[in-house]
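Removed: one protein chain of the complex. Kept in place: all other protein chains.
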Amino acid sequence: MVSTIQPLAEKDNAAIVELYKKVRAQTMQIVAPLEIEDYVVQTAEFMSPPRWHLGHTSWFFETVLQSYQSGYKAYSEDYLFYFNSYYEGFGPRMERAKRGTKSRPTVKETLSYRSRIDELMLEFLEQLPLHAQSDSILFLIRLGLEHEMQHQELLVYDIKHLLNDQYAGEIRPAPAPAEKVSGMVEIEGGLFRLGYSGSGFAFDNEKPAHQVFLQDFALDRAPVSNGEFLEFILARGYQDYRWWFSDGWEVIAKEQWKAPLYWELHDGAWIIRDFSGLHSAESKANEPLSHVSYYEASAFAKWAGKRLPTEAEWEKAACSASDRNRIQTFPWGDVAVDASKANLFENRHWSVTPIGAFPEGQSEYGCHQMIGDVWEWTSSDYSPYPGFKSEIDEYNDKWFINQRVLRGGSFATPQLHIRSTYRNFFHPNERWMVSGLRCAKDI
Amino acid sequence: MVSTIQPLAEKDNAAIVELYKKVRAQTMQIVAPLEIEDYVVQTAEFMSPPRWHLGHTSWFFETVLQSYQSGYKAYSEDYLFYFNSYYEGFGPRMERAKRGTKSRPTVKETLSYRSRIDELMLEFLEQLPLHAQSDSILFLIRLGLEHEMQHQELLVYDIKHLLNDQYAGEIRPAPAPAEKVSGMVEIEGGLFRLGYSGSGFAFDNEKPAHQVFLQDFALDRAPVSNGEFLEFILARGYQDYRWWFSDGWEVIAKEQWKAPLYWELHDGAWIIRDFSGLHSAESKANEPLSHVSYYEASAFAKWAGKRLPTEAEWEKAACSASDRNRIQTFPWGDVAVDASKANLFENRHWSVTPIGAFPEGQSEYGCHQMIGDVWEWTSSDYSPYPGFKSEIDEYNDKWFINQRVLRGGSFATPQLHIRSTYRNFFHPNERWMVSGLRCAKDI
Amino acid sequence: MVSTIQPLAEKDNAAIVELYKKVRAQTMQIVAPLEIEDYVVQTAEFMSPPRWHLGHTSWFFETVLQSYQSGYKAYSEDYLFYFNSYYEGFGPRMERAKRGTKSRPTVKETLSYRSRIDELMLEFLEQLPLHAQSDSILFLIRLGLEHEMQHQELLVYDIKHLLNDQYAGEIRPAPAPAEKVSGMVEIEGGLFRLGYSGSGFAFDNEKPAHQVFLQDFALDRAPVSNGEFLEFILARGYQDYRWWFSDGWEVIAKEQWKAPLYWELHDGAWIIRDFSGLHSAESKANEPLSHVSYYEASAFAKWAGKRLPTEAEWEKAACSASDRNRIQTFPWGDVAVDASKANLFENRHWSVTPIGAFPEGQSEYGCHQMIGDVWEWTSSDYSPYPGFKSEIDEYNDKWFINQRVLRGGSFATPQLHIRSTYRNFFHPNERWMVSGLRCAKDI
Partner (left out) sequence: MVSTIQPLAEKDNAAIVELYKKVRAQTMQIVAPLEIEDYVVQTAEFMSPPRWHLGHTSWFFETVLQSYQSGYKAYSEDYLFYFNSYYEGFGPRMERAKRGTKSRPTVKETLSYRSRIDELMLEFLEQLPLHAQSDSILFLIRLGLEHEMQHQELLVYDIKHLLNDQYAGEIRPAPAPAEKVSGMVEIEGGLFRLGYSGSGFAFDNEKPAHQVFLQDFALDRAPVSNGEFLEFILARGYQDYRWWFSDGWEVIAKEQWKAPLYWELHDGAWIIRDFSGLHSAESKANEPLSHVSYYEASAFAKWAGKRLPTEAEWEKAACSASDRNRIQTFPWGDVAVDASKANLFENRHWSVTPIGAFPEGQSEYGCHQMIGDVWEWTSSDYSPYPGFKSEIDEYNDKWFINQRVLRGGSFATPQLHIRSTYRNFFHPNERWMVSGLRCAKDI
């Protein structure tokens, strides 16, 4: 599974054990308020039942045991089939759209499986320093934990699609905006070093760091807000072909989209439904827009006389101009994240926060909330960087087509998981994730 | 909902209360062995989650309360939406294929709903003799109980599709065959009175009884067995267009059918999976074939040089030649059913029984197991009888197209629910119900 | 191809040669006004390009030559592939929906093929009396000519779908109604002999004649008119679920049907487009309704408080009560058809004629225009008669499912081709043929 082994910094066994426990526990916290019924239902083809995530993330670690623990016997052949997601290299698997058609393994059985894998992994980790391939294994474990954090975010999306305001978890109130943020910043072009070049963990698709040449550009200081998007709707933006790509125009006709996902029209007024209930769109006017597809994001930008930024433009604006070493960890170091600077999962708001709520987290260029709140669509196709080398089979490379890059993480992203070089990707018609945008402009 | 009110015999209030309790309790017995997860999963578009059946059968009684209990307030608007099946007259409803996309109401909430409806119904029934429309109401209650028995049978199908040999309910062993049954009986044609003319409960689609003229014909003494159908498979019957209707030939190509549902090919041998486990087809050779579509049933008959009977032929063969009053209740009276005569749900075999297991239940013409074991496909289109009058809106009449009649009930049919005049109906490509056949022949 | 050989009356070789020439020539007359472009275009999946009909009807005769002319070599392997319609027994073939994706063979090449087959057939027919299997061959030739007449009617449908009022053929004006026809006739039930028992040509699906028992019934004296159907439309019949089968309700929603095929809404008024141009529905109010599906026909009947007749009811009403020999040829003998009695293809109206236009053609019961004008939907499923024996492989028997019987022929049916026992059949959602209805009622 590992084609190229990277030397890893985290060789301290205690640290990896602690991280393992912490990440695995966080998954369980997310699902804790669910009823048994909630674990097994699949609301749409692109969604997965929560119980599946619990099993699949454990399956990932079981594949490590299968590869590196001599004499390991599979926990259950059925589980290997059911909990594989899309890896051709690991044999046949359940069709994605059918994940919600099976009631077994039960939640209890899945949790037993999960516990058993945890036991075995912790035993395995104890012996790890003696293992001849400890570097490869450490890499895979870190990968498995990053993978699990990705699924934590997906769990939030899936639970939102399933329950939304019926979810019974604790939600911490969002902070008030500390200042008003508006307008654009102008950023000089020229050569820019795009991608990850640090020594911590990063996905292969963020590497290698390499020179690109940028033109001068301007970028919004804040993400596009619900209020701005409501203007687009009221200006009949969904009814005017001029703002839309041809493919997008077809999608909104076929799906009959008239607003972002989770917006509902009640007696002529737009309402946004989220984990904390129903809100008038007006009352959320100063919050970042979310749950729009790439088609809607680019239509809005065109209507506003702007455009989406490329991912290089976004990354440049997010990072320090003077200190390239800060690229990888913006605006914090690898370890010490200060939750007062961005709205990430650990803040437990389960929601976007008002624009201007995190003034200390702004980039040197003055852009707010680039990290956290909402993933921001860029105009960049999801392609390999020049010099790309796949480090993990079938993880990132087989998706390098038909998708767009999103940047910056959302309120559902664990803080350890995000970087300013992080490249997320979705198809242009998808909008069940926490996706918004920020506009750019040629100058 | 009732367009024509029928005078009812069962005016004894105590009896209806007892029947209500008994039928409602039987539904709960079927689901008792399920895990919570099993209640909410939908395995295919044509299936429903067991929790939905619990709610829907209660919803039926709630519509009675809504119509006849003055001042009644709906238990929950959401439940009205979710638990309606297909009644346009009762407002909007959840799309059938989406019944498995909701985890709420939970099983517990659904059971509370069910209990509350039972409480209210029992109170309502106590006051019933005083009600000005007691006849209409009694009819609806009986209808609701028949409806519930239909759903008990559907529950068995759905649980089989979901769990099959993983279902943990108690299964009573099937009796041994008492005699060998083979060959055909010859039955004289002439005028025959088709349909229900008794004074008990029967659906509007079984009425009115009316004259039809039959040609002489022969009918198999026993249902087609797994052994006979295995011969058809081995003779490459699924690969020879000559036996198939054009539409059927397309269906088996598209669905890649090579055998009945629940037959699996293990190392070159056909295996049948049922509630009690996996069995070689050979070991089940003397049992009635089940889970075939109309296409497969008619292809087999053509291959065998025979044909399917019409429903009139079937009914004539099932009933007494001398005593037309016995038509309606074959071979028992309305009330006293003797479980030694047919394999119905109360026998709790959860399976077909060997051919020849119920010699006392044979018809006067010598046909065995016409009632119970498997529903038998007839060649008759599901159409209204001449003089048909709809008694219940949207219950039977809106389905009078594109379906075929099946007769006789199955091991999953409650004994009170079945009659020799009962007309069940499915589309020709359906086979998830317990459907088999018996061949006829011109003479 | 012939499973059972019928002794034939037409042994006069000159007569069969003359019939062959006449029928083949009539096909060419229909297509004569077409432009080359019209011959090759397929307007919908269920349609065929006219050039395909020319080739396919010739292919039919080529299969006769292949079977009975020793040493015969196929004209072209490609043509065998392209011009086969659906006969599995004759090898692979072009998918129906793709008939319009080929420009070759050209029209000229197809006509050469047709001419060559005609030459060979006429030579073959000359030698026929000497042939050992002349009876079988004569049957097939007659069948081939009946087949060709079926395709003549299909050609009219296809040309209407393609060109409608742009078709440049000569159209003879329709006669004026000779009398006003309204109301219903009452017809006594009892035993009735259904099906063909004469000695002329009839399809296997019309045989054997057999007893059926009918209840008393009433039948409309005239087909339902455009004016009556317009009332149904204006009464919002397409918007009221109560009149529709569940399947029909889905079809009209999906297809967005609001009126019969070829009805167009121009500035709030319904217009009917036919071969002679555009007409207000009002101006056609007294003409038989056409181009409705079974769903629309039965919805109308239900709305009108009536029902569709069974095919046995229809046939009884169409035939003489006293003279069963007239059943087969109603109301004329096999040969001498008097075009003043019914609106059939030879009248060259290319349209329905007003109700009451053919008083001499009324049946003994007083029903008008049962033959000609429009095919009439019956409520009968298309199934084999008791005692049915297939005479021709894959011609009628593989369609005995999912279709309804229509009776009586239309203005596009050649007179030699129609009989009162003739059973036409289409799926309930089809309406591109000239299909109307006449209502019945229980009495």
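Order of writing sets the labels: A, B and C. Residues in every chain begin at 1.
Keep in mind that, in the parts below, contacts are C-beta pairs under 8 Å (C-beta built on N, C-alpha and C of every residue); 3 or more make two chains touch, one makes a residue touch a chain.
Computed from a predicted model, the values in this text were never measured in an experiment.
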item	value
Chains on display which the left-out chain touches in the complete complex	A, C
Candidate in contact with the missing chain, chosen from A:54, A:111, A:140 or A:212	A:212
From A:170, A:267 or A:442, residue that would touch the chain that is not displayed	A:442
Per the touch definition above, residue among C:115, C:166 or C:199 touching the missing chain	C:166
Chain A residues touching the omitted chain (full complex)	86, 88-89, 191, 210-215, 217, 241-242, 244-249, 294-295, 298, 307, 310, 379-381, 383-384, 386-387, 393, 398-402, 428, 442
Residues of chain C in contact with the chain not shown	35-44, 51, 100-104, 106-107, 162-163, 166
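Basically, only the chains that are shown with their structure count from here on.
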item	value
Length of the line joining the C-alpha centres of chain A and chain B, rounded to whole Å	49
Where chain B and chain C are represented by their mean Cα positions, the distance between them in whole Å	39
Multi-partner residues of chain C (at least 2 other chains)	none
